[in-house]
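See below for the structure under consideration.
Yeah, one chain of the complex is gone here, protein chain that is, but the others are all in their spots.
== subunit A ==
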């Protein structure tokens, strides 16, 4: 249902009312923004030299933030690649004809989706070293993100494989292909094409979740900002605190918005492509988009 069935096109009176409402609303929003800016200015947060530090290479701030961003992206990239590969394997395993494969794989998927991501990361960080697995914050973060996202992606892939038209599979069997061939040559290529936009969208979720590194002490973007603030507080007082936080937050938002746009354009291309035909409604469920433990318990 498109939104337009909900209401008529506004007539002249309704348009006038809307205009008045818009102006009043805009004034209220502008007043709130103005109030915030005024408080910021009153606290001296808008002085140009405070913001200049973000772009001044001599202060080391741009380099540090860049490094933080790279660390964030590194975790997300490694996690995404591992999660995609393992997720595809798990999806195939869950669709297996053999109960001894299907059931354990199902248990693994459900287990890792049921546990909050932060607990999973803490488990990797705190418990695994006691059984002799060397751990760093980076490894724990990557491992936690991989375990959780592989379980989520496995379910996405499974839905993708099941959504391929049954005739494809039947035709492949009729041609005398084996089960493995049907899966790798016929079903998976179509499912992956169809699921491509969702994969990119999941990358956004994973990137968001990588900010949990802040809590477990991995030097990603937020932790970088925090330690820069602590460093500056030591020598200059809390002069640059707000600016650094805003910068870190904005970088996250910008990177994610860009990725979301990529996901959207990939989706458009997928929709046009005949090879991934009938790719309707490929969108991440709202709870998966939340990250940090989406997916049914």
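We adopt the following convention: a residue touches a chain if its C-beta (ideal position, glycine included) is under 8 Å from a C-beta of that chain, and two chains touch if they have at least 3 such contacts; residues count from 1.
Basically, contacts and distances are computed from a predicted model.
For the omitted chain of this complex, the UniProt record lists the protein as "Amino acid ABC transporter membrane protein 1 (PAAT family)", which is one of "Dihydrolipoyl dehydrogenase", "Osmoprotectant uptake system permease protein YehY", "Heme-binding domain-containing protein" or "Amino acid ABC transporter membrane protein 1 (PAAT family)". Only one of A:52, A:85, A:103 or A:119 touches the chain withheld from this view, namely A:119.
Where subunit A meets the chain that is not shown, the touching residues are 1-3, 5-8, 10, 14, 18, 21-22, 25-26, 29, 36, 39-40, 43, 45, 114-119, 122-123, 126-127, 130, 204, 207-212, 214-215, 222, 241-242, 245-246, 248-249, 252-253, 256-257, 260, 283, 285-297.
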